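Missing here: one protein chain of the complex. Every other protein chain is in place.
== subunit A ==
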Amino acid sequence: MFTRFTSGLKPLRISVQAIRTFIPTVKASSQTPTVFEPLPSKRNGQSVMKYLHEKLTKKYDPTGKRTALVDQQKGLRSGDIIKVTYLDRTSVVGQIIAIKRSVRNVGTNILLRNKINKLGVEVRIPLYNPKIRNIEVLYKPKKYMPRRKHFYIRNTKYDVGDVEAFLSREKRKQDS
């Protein structure tokens, strides 16, 4: 994980620039005290959270591809089947049952569900995880189930089956 800085702290550097020169805004007279001008604003006066969000999205999603994936109108929806490939070439396939969108944050994640050996398995995929190489849409149903979050399908007749088997069946249907 991280190293603990037990022995020595970062020494304080006070450069000449750090001690600013002051320009009095109000003319000093015998009565009124001088009020010094404020420091120049950081980030061009932009709010911290907005600035940071822009910076982090630029870092983790320079092309804007990932952000487009979770677009409310045109992006992914619960019911779609996707394949997530990681940098080490491992991959996860599953049906989306929920997308959690974060506001001004790179915490957006997708909840995937699949059945492996008839056992329901769910994985939450952080969308902006730097370890993810690609997210591929494998299947979009013609008719979607109601609601944005499909938690209610768990262990009912609407539950997802073996997603890989379902996909191969669909492919065979298309071929024939």
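The working rule: a residue touches a chain if its C-beta (ideal position, glycine included) is under 8 Å from a C-beta of that chain, and two chains touch if they have at least 3 such contacts; residues count from 1.
In this text, contacts and distances are computed from a predicted model.
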item: Candidate names "MMS19 nucleotide excision repair protein", "Large ribosomal subunit protein uL3m", "Signal peptidase complex catalytic subunit SEC11" or "Trafficking protein particle complex subunit BET3"; UniProt protein name, chain not shown; value: "Large ribosomal subunit protein uL3m"
item: Contact partner of the left-out chain, one of A:Phe36, A:Tyr144 or A:Tyr158; value: A:Phe36
item: Subunit A, residues in touch with the chain not shown (by the definition above); value: 2-6, 9-10, 12, 14, 18-20, 22, 32-39, 42-43, 48-49, 51-53, 56, 60, 102, 104-107, 126, 128-131
